[in-house]
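Notes follow once the structure below has been shown.
With one protein chain withheld, the remaining protein chains of the complex are depicted in position.
Letters A, B and C mark the chains as written, and numbering starts fresh at 1 in each.
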């Protein structure tokens, strides 16, 4: 199978059963390519914390989901070992957030991926860096 | 007002309007003290990702909420500037997660807070470190 | 003054008095441009730890110096508020390390900069992310 087709199918397979990202958070998977993914999420009332802004944890969750699709895109199971995030701007009800995640380096079974979350005005609202570890298994049988 | 009473009231005030933590995620605020907070969350179906484990983003969100209560507990508004998390163990449907967060240091208007997330067997499932920045304003008028 | 000329002069001015980077570590400043810098360092005996590899702290120091030049390049004083590093490969006596640092985003007076350290074979040995904060003052009078 071609790498591009494999990544597309990983995305479809994982997203279909990802209750947290799809149903609870309301994300849409826009792209899943080798070492790269793009997810979109609109800030709704359910995302708001006590300051009436999107909970930082859900910005992280958007980035963490994007990271998961990017680092599983080779159809080799991978998990997040850790991550860090910098919050740059608050986001409000109705903001449309897009997260793009790209692999920076793979070294053995460990990878580093960078996610950038922007709003509908193209402003960067957060930067996320994730460390992945490949584990046995595949997303779909191959 | 005493510091302990002030922190308790900050917790009550913030939690009452925190849709994300209370309603969407199902957290319970157990303690809000000066520079410290404890929150509990049971892993439900809505928290599960495609691997049938709790989405790492929601573990982060639990810790980030705990962080918010701890760093606002002086009734001086504070926001998260950034955070990092280490994921140590997966968590499953029905697991009861408790997050305790404690201030490590305040230096000027910046603080560092450490959160520890444990499951019902007392195993540490994640460690989170957050950097806060105080901003103008208070949680409740004083 | 042009931004490029200003950055060049910041580099020259800062490096001339940077005992730690220049004399103690033996770094060479190769480029200092607006929001970007490149520094090179050869691993010498003085850099070795007990495992006969370059001390990870000195890899960090190389990246931290590069970060300092990149984030001061506008001739507005900036300091490191924090940083994280991922170590990907060990480096040995005689390895020639090159660190390139580039600004990712500026938001108010805070910036995020990414540094990549490679060896003479072009392998990535470490990734560093730094958070800067601008403070009053300039590197040279202007």
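We take it that a residue touches a chain if its C-beta (ideal position, glycine included) is under 8 Å from a C-beta of that chain, and two chains touch if they have at least 3 such contacts.
Everything numeric here is computed off the predicted structure, so don't read it as measured data.
Residues 84, 86, 88-89, 104-105, 107, 110, 112, 114, 116, 124, 127, 129, 131 are the ones on chain B that touch the missing chain. Panel shows chain A; residues 81-82, 84, 110, 131 of it touch the chain omitted from the view. The omitted chain makes contact with chain C at the following residues, 13-21, 23-24, 45-50, 54-58, 60-65, 68, 79-87, 90.
Quick note on the criterion: only the chains that are shown with their structure count from here on.
Taking each chain's centre as the mean of its CA atoms, C is the chain most distant from chain A. Centre-to-centre, using mean CA coordinates, chain A is 22 Å away from chain B.
Chain B and chain C, compared by their mean Cα positions, are separated by 34 Å. If you average the Cα atoms of chain A and of chain C, the two centres end up 29 Å apart. Within chain B, the positions touching two or more other chains are listed as 81-82, 84.
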